[in-house]
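Shown here: the complex without one of its protein chains, the others still in place.
Labels run A and B following the written order; every chain starts at residue 1.
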Amino acid sequence: MPHKTFLAFIWPSLFAMILFIAIPIVSVGFQSLYVEHEQIMIEAENCGPFGCNSEVRVDREAMEQLREEQPAGRFHGLGTYTNPSHLAIDDIREIVATSENFGEIRNRIMNLPFYKALIFTLAYTFIVTPLVIVLGFIIAVVVNSIPNVLKGPVIFFSLLPMIVTPLVGSLVLFWMINSRGILGAALQSIFGDPTLSLTASPALTWVTLFVYGVWHSAPFAFVVFYAGLQTVPRDTLESAMVDGANRLERIRFVVIPYLLPLATFIGLMQLMDNFRIFEPIIGFSAAASATSLSYLIYNDLRLSDTPLFGSAAATSMLTIVGVLILLTPVLRRNWREFNRKPS
Amino acid sequence: MKFTTMTSATAAMIVSAGAASAACGIESGSVRILSNDFAALHAVADFAAKCESDGVEVTRNATEEHKSIQVPALTIDPATYTVAVIATNSIVPLLNNNLIRPLDDYIAEYGEQLQPSQLIKVGGETMAIAFMANAQHLVYREDLLAENDIAVPTDYDELLAAAETLRANGVMEYPIASNFMPGWNIAAEFVNAYLSTGADFFEPGTAELAIQNEHGMEVLETLKAMTEYMNPEWVTYDSNSVLPIYEAGDIAFSITWGSRAGAYLDEEGPAPAIAANSGVAAALAVGDSDIPGAALWWDGFTIASNISDEDAEASFQAMMNGVSPEMMAEHPTEAVWLIEGYEPTEAAEGVIANLQGGARPYPMLPYMGLLHTALGDNLTEYLQGDESAEQALADVAAAYETAAREAGFLN
């Protein structure tokens, strides 16, 4: 396809992405290298309904002038990236130098907010992604084999975990899993342990989040696989049958290889989505036991009364880097495949 | 004093008489209100909107995202909103960025109805008008306390002793609930208790943190002692999850927001028997202190600086109608009003008791929000028993200092 035709087809899409994603990414990257101006403070008498206090306040006029001179703030290089709230380079060095054994190093590193979040993010990504692919595949195979009349409703009900607004979905689930809720109480009686609480114990909170993640994303994998299953060449299947392959062997040697590219696609999308996990953490009030990189960003930007744009920008850039590292193996494979493709 | 009351009451009457006919006395202008989304603020905005007339346009946007929106919306010229309704904490970014204007001239001209206590002064200039107050306090079960011969606790030690009695008498295992969810909630509890010690969060006049001391330790130990008498699910306790627990009769003490007391005492709610047997009292003091352990909050309004003087004047006048005694007369129970002539309802007793007990305001310092976030993220591990109190305070200090450096408050 000539460049000109290609451009004619793709420009609207490219334009939208550049304007609303690429430019913001560049500006976020830029912002992450800067910190606020040094605040000029003056002593002031503050009064309100509850009395007066001598407090400090920002000297607004002086700050305004500073901001006009240098709107971006003070250049800080990679300082924000290496500070204790992010990569905490100095802290790690100190921890490694002063700790006695590996256990202590691990515990102390896990106490650093960025690494605590990173560990959960990685655990979530690597546990949920494969489970979603496997579960989605099984559902697709089974749904594919049921009578056509039932398919519509079954597809609809299978999609429900994706359709119900996570805001309310997780609220309802949160109530179901608390120790007096239907699921929480059921688990207590199954395990015969009246103190069992899915929300109090860190380990069980992690499990709950994993289960929720699989439940919420499995429909996505299901729909894509289901679509793919419709196109598995019938003659290949039939010739496998003629060769005496049983049902399982047919799935293993014909269906799975055929759907492998699809699995890559789902894996790619899921890796990224799971790496950005944060809605369930809010929904399940799980921040005590589990935080993620996106949660840190949200915390900096939205939960905090004084938003920290630089810090959020740095965490966002680190998230992108993290996703890129995760995707490298897939990307290399794609690159090789791409080069094989005749143009 | 009596004289002032008289004149302002008369003035209020005149204002209200004018409101009906001449659109609050505004000739022309545009009033655009940005606020949080809850009933009391809707009532205020409704009354401000009554000033609408041919030359006066009143629009409003009540959204929970107001904190994120207000700075960009007021930064541009002309600002998207002329009025930003804020609270003790959310005024700070507007002040820091010089986005709101002093109100003294308008008060002189149109603010006869205001009480001196409603004026939020920063360095001598009135930057905001407060119209309602809020604070946390104690809600307790009168019947359970009477049956077990317990007096209403006034400090945390008494609360813990009362909880122990209830536990020993087999009434309940976990009698207390407080909003201990990590993040904003647990930080608010720390701030409440720390204010009770009488100590300050920062070295005077600087952004240097000053909580790594015996007061900080005492507060942390108090909070930790509380968790012993709270269901282990306290890590998920916020206002929304505690109320049903109280209504289920599972707890005897709930430390909650004044604005929520009405729901606890609602005898037409889901648990009328429990509501009928509930009482409210001032927040609890820490240790030997007798200051109620609750930060006092106010909600108020500000006027944007990047707007025309005409709009600013119109906005102030409209808001004067919004926070008028007439508005309060129609909505006496929506909030603890700071407006002239307010008569506390039963649900407001706790907040009023805090005020009378000398509770301290939430610090309106430019860097308090940073400390609040740092507290919210770093206390849970200690409360869960995974690290020491010293380590928790050290983590808070590290997180705060990193953030304060980034925001330019520390070097």
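Please note the rule applied: a residue touches a chain if its C-beta (ideal position, glycine included) is under 8 Å from a C-beta of that chain, and two chains touch if they have at least 3 such contacts.
Everything below uses one rule, namely that contacts and distances are computed from a predicted model.
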When you check the chain that is not on display against UniProt, which of "DNA-directed DNA polymerase", "4Fe-4S dicluster protein", "Alpha-E domain-containing protein" or "Carbohydrate ABC transporter permease" does it turn out to be?
"Carbohydrate ABC transporter permease"
Could you tell me which of B:Ala271, B:Met320, B:Leu375 or B:Leu410 touches the chain that is not displayed?
B:Ala271
Return the single residue from B:Asn61, B:Gln115, B:Asn148 or B:Thr345 that touches the missing chain.
B:Asn61
Which of these, B:Gly55, B:Pro72 or B:Pro332, touches the one chain of the complex that we don't see?
B:Pro72
Listed in rising order, the chain A residues that touch the chain left out are 1, 3, 5-6, 8-10, 12-14, 16-17, 19-22, 24-25, 27-28, 138-139, 142-146, 148, 151-169, 171-173, 175-176, 178, 180-182, 185, 215, 219-220, 223-224, 226-228, 230-231, 234, 237-238, 241, 247, 260-266, 268-269, 272, 275-276, 278-279, 293-294, 297-298, 301-302, 307, 309, 312-313, 316, 319-320, 323-324, 327, 331, 334-335, 338, 341-343
Spell out the interface residues on chain B facing the chain that's missing from view.
36-39, 60-65, 68-69, 72-73, 75-76, 80, 134, 179, 184-185, 238-240, 243-245, 247-250, 257, 259-260, 262-263, 268-272
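Methods note: only the chains that are shown with their structure count from here on.
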Distance between the centres, which are taken as Cα means, of chain B and chain A, whole angstrom:
34
Quick check on the complex: what are the chain B residues that touch chain A?
67-68, 88-90, 92-93, 95-98, 117-124, 130, 133, 181-184, 204-207, 231-236, 238, 241, 248, 296, 298, 338, 355, 359-361, 363-370, 372-373, 376-377, 380-381, 384, 387, 391, 395, 398-399, 402-403, 405-409, 411
Any idea which chain A residues touch chain B in the complex?
35-39, 41-58, 60-61, 63-64, 73-74, 76, 80, 83-85, 111, 113, 174, 178-180, 195, 197, 199-202, 284-289, 299-308, 310-311
